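== chain A ==
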Amino acid sequence: MRNLHISTSVNGDQTEFVCAPDETLLDVLRNRLGLTGAKEGCGTGDCGACSVTLNGRLVCSCLVLGVEAEGAEIGTVEGLAMGDHLHPLQRNFIDHAALQCGICTPGILVAAKALLEKNPNPTDEEIRYWLAGNLCRCTGYDKIIKAVQIAAAEMRGA
Partner candidate 1 sequence: MALDSKMNRVFKVVGTRPPRPDGVEKVTGRAMYGADATAPGMLVGRILRSPHAHAIIKSIDVSAAEALKGVKAVVTAADFGVPDDLSIRDVQDNCMAQGKALYHGHAVAAVAANTAAIASQALKLIKVRYEVLPHVTDVDEAMRPGAPIVQEGRALENVAAGFSENVTSQCEFGHGDLEVGFAKADKVIERSFTTAATHQGYIEPHACLASMSPDGKGDLWCCTQGQFQVRTLCAEIMGMDASQLRVTASEIGGGFGGKTTVFIEPVALALSRKSGRPVKIVMTRDEVFKATGPTVSSSMDVKIGMTNDGRITAAQAQLRYQGGAFPCGTVEMGAQSAFACYNLDAVHTVGWNVLTNRPKEAAYRAPGAPMAIYAVESVVDELCQELGLDPLNVRLKNASTKGTKSSYGPTFDDIGLRATLEAAKAHPHCSAPLGPNQGRGLSCGFWFNFGGNTCVSLNINTDGTVGITEGNPDIGGSRAAISQMAAEELGVPYDKVRTIIADTNSLGYNDVTDGSRVTFSVGLATIEAARNAIKVMCGRVAKIWGIDEDAVIWEDGCAKPSGANAGDFTPMSIEEIAAISSNTGGPIAGHFEVNADGAGVSFGVHLADVEVDPETGATKILRYTVFQDAGKAVHPDYVEGQMQGGAVQGIGWALNEEYIYGKDGLLQNAGFLDYRVPVASDLPNIETVILEIPNPGHPYGVRGVGETPIVPPLATLSNAVARAIGIRLFELPMSPPKLLKAIRQKG
Partner candidate 2 sequence: MVKVTIWGSLRSATDGQVEVEVDARNFKELLDRLATEYPGLKPQIERGVSLALDGKIYREAWFTEIGPKSEVVLMPYMTGG
């Protein structure tokens, strides 16, 4: 199988890479583009640690082929901060201890951002169901939900 040449946009930057037809977007991000923020926790779309956005839609990058990035806009955790300004979600996760080991954090941040773009004022239950596809083993989710609420309020200017 010959490798393919793909042109895409990652976090707003025009990017090109070469990959095998059966390579996942996750492997491309991590091994071809040096963007190791997205993590492989399971490789089967069950844990959400590899969450990115594809044309604004939240996806598991382990279930997307690298070649599907052609002409698309990819959003990863590396694109959340603006220069040295952390995104309110990032800042609140630190301030409210919403991470321990942090391996699930990139996926959860990407997922939470996607939620707040759709629904800027979610209930706790809505946050919990939206994040049901992102496993966390360290925190028990409590402080994560609280941090998302606080960030959401800040982003609403409340």
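Per the selection procedure, all candidates are chains of the complex that A comes from, given by their letters.
Everything below uses one rule, namely that a residue touches a chain if its C-beta (ideal position, glycine included) is under 8 Å from a C-beta of that chain, and two chains touch if they have at least 3 such contacts; residues count from 1.
Because the structure is a prediction, the values reported are computed rather than measured.
When the candidates 1 or 2 are screened for touch with chain A in this complex, the one that qualifies is 1. Those residues of chain A that touch candidate 1 in the complex are listed here as 20, 30, 35-44, 46-47, 49, 76-78, 80-81, 86, 90-91, 93-97, 99-106, 109, 124-125, 127-129, 131-146.
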